[in-house]
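What follows is an incomplete set of chains from the complex, kept in their original frame.
As written, the chains take the letters A and B, and residue 1 is the first residue of each chain.
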């Protein structure tokens, strides 16, 4: 069973194009997708995933399971940074530990989208409200990350030291109104409203947000492969401890996610998405926020672990592995 | 007259530009999507799709007093967030 899942994932266009991107860096080809084209695809994917999630959420409605799942997801985005911080402090200073911890509390939208595509290809149903969970896991992780710095790093960071002091307003702003959260939640609400009130509008959006989606994801993963592989050289400097963390922590988080999914009574497809949310790490919103609020931390550490190790691990090994675990405990929908 | 070249992260632009206005500089020019290497490491275009951003190159042509005002306002930002500044002599065309 598991081998077939792994193969099915490995031989899907998104993962294969990711591999092509990695290979092109390894063989030192001059293949590149120049800025701002990757931004086009990342904006498109957020818009489309939000819109589609909103449409499905409108169809399913806001029941108890929706609320409890979203709450559990937000809980995880608070807990994961806390226990990650304890682990990371064994080797890193407060600033780097807090920044990396926040990264793992948050999510990777592309990992989520790849998991969704995996479910679509294996014809496993899943619910639109998982996109809401995705959107609501970024902000708490960012806030916890900075609280950790404030509490644990107070003495190392005299406010009077010269730097412009971080005001809470700007932190909350960064946490709740950064572009990816805003676009995701905005598109979700738009999808919800359009599904409710404008069936023709919905139908006319379909070719853009629906049909095109899988190909655009594949194209974007070509770029992600290039970017992830370019990060590999940073890893040598990061060392074995961080690389181990970047593989083992997702596995642990996925296991916790599996437990919670059972408690929540999630069906197979939603449980996979929940596990992927727990297991993935942010390389967009959180790094941007950390750079602003914890400039003492070294960006190459938190970006490289999230993007160079955890992202490929989840895309290639994680998704089918989590699915195989799920198939042992949750019957197919 | 002086020419100031600032190279900072795109993310700090929205803090830096108001300070340039506040120092009463007669104008400024911004080039974005700039990459490079400095004391704080490498900045490459490939992370631009993230919110992380590339660098921005800001040029200000101004008189010496404005330059002093700029130094006062910008130094803390460059020290805290990274980024560099260099000054050279220039004349109006």
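One rule holds in what follows: a residue touches a chain if its C-beta (ideal position, glycine included) is under 8 Å from a C-beta of that chain, and two chains touch if they have at least 3 such contacts.
Being a predicted model, the structure only gives us computed values, none of them experimental.
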Protein chain stoichiometry for the whole structure, using the labels that appear: A x3, B x3
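We take it that only the chains that are shown with their structure count from here on.
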Separation of chain A from chain B, taking each centre as the mean of its C-alpha atoms, in whole Å: 32
Chain B to chain A touching residues, read off their complex: 9, 11, 15, 33, 41-42, 44-54, 76-77, 79-82
Interfacial residue positions of chain A with respect to chain B in the complex: 34-36, 38-39, 41-42, 162-164, 178-180, 223, 226-227, 230, 283-285, 287-289, 291-292, 295, 298-300, 303
